[in-house]
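These notes concern the structure reproduced below.
Missing here is one protein chain; the remaining ones are kept as they sit in the complex.
Chains here go by letter, A and B, matching the order in which they are written, and residues are numbered from 1 within each.
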Amino acid sequence: MTNQQQATTQQQILAPAAMSRPFSPAMLWHLLPWVIALIFFFVGDGYHSLGTNILVMILFALSLDLALGYAGIITLGHAAFFGAGAYAAGIFAIHFNADPVLGLLAATAIAGLLGLLTGMLILHTRGETLLMLTLAIAAIFYEIANHARWLTGGDDGLSGIRVTPVFGLFRFDLWGKTAFLYALSVLFIWFIIAALVVRSPFGRSLDGIRQNTKRMRAIGTPVWWRLVAMYSLSAAMAGSAGALTAQSTRLVGLSTLELLTSGIVAVMLVLGGERRLYGAFIGAAIYVVVQDFAGSISPFIWMFVIGFLLIIIVLFFEGGLMGIIDSVVAKLKGKADASGQTGKRT
Amino acid sequence: MQALTILLDGISYGMVLFIISVGLTVTMGLMRVVNLAHGAFAMIGGYIATVLVLQAGVPFLLSALIAAVVAGALGGLAELTVYRPLYRKGELPQVLLTIGLCFVVIAGLTLFVGATPLPAIVPASLDRMVDIGFRSYPAYRLFLIVVGAVLAFIVWLIVERSLFGARLRAAVDDPQMARAVGMNVNRMFTVTFIGGCALAGFGGAIGAGVLPLEPFYALRYLVYFLIVVAVGGMGSFRGSLVAALAIGIVDTAGRYIVPQFGGFLLYVLVFGLLLWRPNGLLPPKSVA
Partner (left out) sequence: MNVAADNILTVRGLCKNFGALAVTQQVDLDLARGARIGLIGPNGAGKTTLVNLLTGMLSSDAGTIVIDGHHIEKAKPETRVRHGLVRTHQINTLLMETSVRDNVAIAVAERQNYAWRMLRYGPQWRACLDEAQHYLEEMRIGHAGDRRVSELPYGEQRLLEIAIGLSLKPRILLLDEPGAGIPSTEAHIIHEALESLPPDIAILLIEHDMDLVFKFAREIVVLVLGRVLTRDVPANISSNAEVRSVYLGRSVV
């Protein structure tokens, strides 16, 4: 393989966002998800709330990709921030202000702050201990929401959430069309941020921490602060996703904080492929759509399929669906050696 | 008096946690695999025993033993097929594959048995109160304490007094050394895994009166099993007993005394403890 081909491979490995690089037709691929979403907006009558749910889960999975995929923070408690954002947005709308954008910002800030505080406590640890601590945090949040009935509605859930028109202009309609565009805009903003961050010196240093903490210490990286920063950012993003679900469904339930929710978002991410940004898109979209379809037959058939799929992916297809797509594309292009993209990435 | 009741309730609950979790602590300590599917084997055991008792009229203890055998066999099968490739992978693949396994088991059991909670199978001989001097107390709970104590003693004999146990402890303390001196670590993994899953299956069966069987059992109680492992110290047999009893008592006391907090107290204590001692109360030498 020549150096030039290596360089191309390298660019494909490093996040897809196109910036300050000469234009090439391949970059048009980056428009694909957004074009699909817009087409869906016009033709998807009757399915807009499903579509919104997909967008929310994409955002949630993307947030997990920052923490777990890029920074290597092993967590099974990310629902804590999703749920915190959802409850924060709901409570904000009920008690303070029903403006959706204000509510979204408040929820994002609160989730980010919670990420900062808990991250500062737990990110000294690694491996199984860290995993347990993230589980414990989510469990604590769950118990709080479950027992602070006066604030959260307990296991009845939080209802009565009002939402005024976005910017005072766009009313949330019955069919969820406004909610869809609103969620799409929020996702787009966060996607741009995520794409910038993972290619930034900051993002690269976290990729370094994931690969080798010792090395990063030796070059003077304040590892703990860096991890805390990325964790907070990821928590804020998860909080935004939670806020979107609260505002679009007008309901927040305890299930937003459940272990199962943390597990499912990890499943979506790995299904699509972690550390690829678009992996979250593919994983979340396929998961939600097939779940909606298979779940209407029997939720347990769906669990069986997804469980089986997970086992197969872990054992045989590291890199998820995006990994498979990448290697197929690489083969089609005749760049024989795709191993760089499908190889072990743990 | 209430304190004693709480203590007994806590201990019987803790014993169930111990029976189910002790296998998990040994396998996680020995194989260094994040195993989120352990609850699934307890669930398999519980479901099998319940079906045997209710549909075939098999006696309670016998069906629990059959459940243990089946759970152990399935555990061995799983170890040989899906767990073995996992040892060389990172934590994320381990987490995901074992969640996947959990899903498959949940779905499989509910497809066969149905998606509703199962009734607790407590035989008539245990479903009564006995006088324990100062008050009457459920016989079933006393039975759990006795069985838990007996099993703890047997596991202690195996781990601390047998040649296999000595090898096992050596392998937990220093896996590389164990391989270097020519131990068949792979076979040890399989045997331990079978044992752990059999115990889990047994615990799931006899403990159904404390941890009710329902479709999401494998995930719902997973956190408790993991807490036992993390608090006790991964790979520590004594630690898992101490941790299981402590968790049983703390959780029970919390729900009695401050019911408005629910499980909150337990999680906060666990959180604090893990920050204070990241490797648990009684970690084995390799991580101490």
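Operating definition for what follows: a contact is a pair of C-beta atoms (placed from the backbone, for glycine too) under 8 Å apart; a residue touches a chain by one contact, two chains touch by 3 or more.
What you see is a predicted model, and the numbers here were worked out from it, not measured in a lab.
Peer 1: Check the whole complex and report which displayed chains the hidden chain contacts.
Peer 2: Contacts of the omitted chain with visible chains: A.
Peer 1: Which residue from A:Arg149, A:Arg217 or A:Lys333 sits in contact with the chain not drawn here?
Peer 2: Checking each option in A:Arg149, A:Arg217 or A:Lys333, the one touching the absent chain turns out to be A:Arg217.
Peer 1: Touching the absent chain in the whole complex: find that residue among A:Asp65, A:Glu143, A:Asp207 or A:Glu274.
Peer 2: A:Asp207
Peer 1: Determine which one of A:Ile193, A:Leu251, A:Ile286 or A:Val305 touches the chain that has been left out.
Peer 2: Checking the options A:Ile193, A:Leu251, A:Ile286 or A:Val305, the one contacting the hidden chain is A:Ile193.
Peer 1: For the chain that got dropped from the picture, name the residues of chain A it touches.
Peer 2: The missing chain touches chain A at positions 3, 6-7, 10, 13, 19-20, 193, 196-197, 200-205, 207-208, 211-212, 214-215, 217-223, 226, 229, 233, 340, 345.
The criterion applied here is as follows: only the chains that are shown with their structure count from here on.
Peer 1: Take the average of all CA coordinates in chain A, do the same for chain B, and state the distance between these two points in whole angstrom.
Peer 2: The computed centroid separation for chain A versus chain B comes out at 33 Å.
Peer 1: Okay, in this complex, where on chain A does chain B touch?
Peer 2: My answer: residues 68, 74, 76, 121-122, 124-125, 127-129, 131-133, 135-137, 139-140, 143-144, 146-147, 259-260, 263, 266-267, 270, 274, 298-304, 306-311, 313-315, 318, 346.
Peer 1: Help me check something: in the complex, which residues belonging to chain B touch chain A?
Peer 2: Against chain A, chain B makes touches at 28, 34, 82, 85-86, 89-93, 95-97, 99-108, 110-111, 115, 215-216, 219, 222-223, 226-227, 230, 234, 260-264, 267-268, 270-271, 274-275, 278-279.
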